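All remarks here apply to the structure that follows.
A single protein chain has been omitted from the complex, and every remaining protein chain is retained in its original position.
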Amino acid sequence: MTDIALSARPRSRSVAHRILAGAWATTEMKVAFFIFAALAVLTVVAPFVIDASATKITVADRFLPPIFMEGGRYPYLLGTDQLGRDLLLRSLIGLRNAFAIGIVSVVVMFVIGCAIGIYSGYRGGWVDVVLMRITDVQMSIPVVILAITILGMSRPNAFTVIAVLVLASWPAYARVARSVTLAERQKEYVRAAKILGASDLRIMALHIAPSILPSIAFVAVLDIARMMIFEAIFGFIGIGIQPPTPTFGTIISAGTQYLLNAWWITIVPGFLLALALTSLNLMGGVLERSRNLVLQGQL
Amino acid sequence: MAFAIEFFVRRLSQGLLIVLLVAFVIFTLLRIAPGDPIRIILGPMATATAMEETARELGLRDPIPVQFGRFIVQVASGDFGHSFIRGKQGGASGGSQDGAPDLSQRAPVMDLILTALPYTLILASLGLIFAFLIAIPIGLAAGLNAGRWQQKLGLYISSFFVSLPNIWVGVVLIYLLSAKSGLLPAIGYRGIAYAIIPAIVVAIEMSPVLIRAIAVSIAANVQEGYFNVGQVRGIPRNKMIYRHVVRNAAVPLLNVFSAQMIGMLLGGLFVVEYIFSFPGIGLLTINAVFQRDFPIIQAVAILASAVLVLINILVDFASTTIDRRLKF
Partner (left out) sequence: MATEPIMRVENLSVVLDSAAGSRPILSDVSFDVAPRSVLGIIGESGSGKTVLSNALINWIHKPLRLTGGRVLYQGRDLLALPEQAMANLRGREIAYIGANPTIALDPTLPVGHQIVEKLKEVEPGISEANARKRVIDTLDAVRIPSAVRRFDEYPFQFSGGMMQRAMIVDALVSNPKLLIADNITQPLDVTVAAQIIRLLRDLQSAFETSIVFISSSLGVVTDTADDVIVINAGRIVERQPAARLTAAPEHAYTRELIAKVPRLWAEAETPEPSPANDIVLEVRDVERTYVVRDRTRLFGENRVRAVRGVSFDVRRGESFGLIGESGCGKSTLSRLLSSIEQPDKGSIKVEGRDIAGLKGTPLLAMRRRFQLLLQDPYNAIPAHASIGRTIEEPLRIHGLARGAALKQRVRDVMTEVGLSPDLYDNLPVGLSAGQRQRINIARALILEPSLMILDETLSALDQVEQARLLALFETLQKRHGITYLYISHDLAMVRRVCARIGVMYLGRIVELADNHTIFENPAHPYTRTLLSSVLTVEPKPFLPETYLMEGEPPDPIHIPAGCTFRTRCPFASARCATEDPHLLATAEGNGAACHLEPGHLPPSSLLPAPAGRAAACLET
């Protein structure tokens, strides 16, 4: 990954390659990537390195502040919560879970949404009208209302959380994929493929999808962060993954009761989440800008 | 004129159909969701026969399409039914009482919504104002200075704001501005000051989308031929910006507003009201979910989607009025 910029010969590489190379050439991208990579490594390594527990209740160690504050002590680098559990470990595990949910849900909504969107845009006619009205209906129900209705009424777990996120967000992908397909369908290479005798399925799968999906995929990076925030919100309201599994929402929610005396229980994990999401969003933003530059022929 | 009439006839009829479909989806979803509302109305001590009787009385044992039809006829006359839980004077009744419930003692859903609505409107408008105050200067600067530091600043700020979970921002602001320093009140509502911190949270959630949308559409229009040609034709750059670039950029902006922001605003309000115990529609709804108070949930969902659909129509009309090339 490090030497993409060095090895890139922009004129002879694919569009996706040039976008990556262009993004990597910026400082923001490198900084964001290293922060994100460091957090990712930490979530995997930390449980083996830190001599504390994320789930074991240790009454004697309750409400310990972070180690750099008076009263803080090893091994609780960022302090403990109201049940004496290590906050850093809990946050890192929460981050890992949130990221897993974010990535799985985005992949699923991307696949479903884009498939429907391409089909709808390419076919046009009544198929398009029906599919787009369905997205209208779906998009007319705010995500949070849909989520609290479904999750609040059922027994939430990772699977239902992902299902709700996908259900609420696929229409956005379908819309984008459809509008790009509408423009793409007019292009001469599609007409050329038709004249050669290519079937509709072939044109959609081998011509349109490879030309439009990469750019939508770059935008989808931003959505991973959005889904992670939703996961936190669900946890906070109490309709996310249930305790004892650590999630940001439940940690923050529980911490609010002790805000005045032990602010770190809410502030610390939120800060870690915000840091992870900022780096993710920054990467997404830089990628998107790089993509625009490439498409405008400036890179 | 003919265009406007046709536009609204076409779009309002389509919109009505969409809202009906949403209503049906929500209605069905609530009927098949686990958790028996009768148990909630009558409380844990009710006998099986009493429950069956009440259920039949309320029409809950009829087939779903029949129930839905009855419901829609009611809604058409402005009646969204009565809350299962809440009494007329506010406060929950039910559960603790014995014997048959008297639904006429329960608050009409429409009344509950109308009581909560002004609070939500205050919060929403204040939040939007704050969001525009943040986003317009940053977005304009970023859009007009593509490739320079202003654009990067826009990217950083929007990347940062979009990464802040609203629940966390809410708690942090309560801690800093209210609990720690006592600058502003935060929980509940006893005056406009109580809306300020929640509105800031709403604005932080909304502004990144706005910043990006403004920056992108302004930057795109500055690259259009007419912007350069206009200056060569003798119209000063600043006049080209506020007379033409802003006008043209308004179309994609309006689109972002209707497609993304209104939905976000509604969702954001729910969460923020919950965090701050702000007595608006959101709090009403979240409590209703936990209490299985179906009439409130379905009324709010249907009204919310109707608002979304209506705003969509108005925005599309505004767009086609600004840019006559758009089809409808």
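As written, the chains take the letters A and B, and residue 1 is the first residue of each chain.
Here, contacts are C-beta pairs under 8 Å (C-beta built on N, C-alpha and C of every residue); 3 or more make two chains touch, one makes a residue touch a chain.
Keep in mind that what you see is a predicted model, and the values were worked out from it rather than measured.
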Identified contact with the non-displayed chain, of B:Ile40, B:Leu60, B:Leu117 or B:Ile235: B:Ile235
Had the left-out chain been drawn, it would touch chain B at residues 2-3, 5-6, 224-226, 229-236, 239, 243-244, 247-248, 251, 322-325, 327
Missing-chain contacts mapped onto chain A: 11-15, 187-189, 191-199, 202, 207, 210-211
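In the analysis below, only the chains that are shown with their structure count from here on.
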Chain A to chain B touching residues, read off their complex: 28, 133, 136-137, 139-145, 148-150, 152-155, 175, 222, 225-226, 229, 232-233, 236-237, 248-249, 252-253, 255-256, 259-260, 263, 266-267, 270, 273-274, 277-278, 280-282, 284-286, 289
Which of the residues in chain B come into contact with chain A in the complex? 14, 17-19, 21-22, 25-26, 29-30, 33-35, 152, 155-156, 158-160, 162-168, 171-172, 174-175, 179-180, 259, 263, 266-268, 270-271, 274-275, 285-286, 289-290, 292, 297, 300-301, 304-305, 308-309
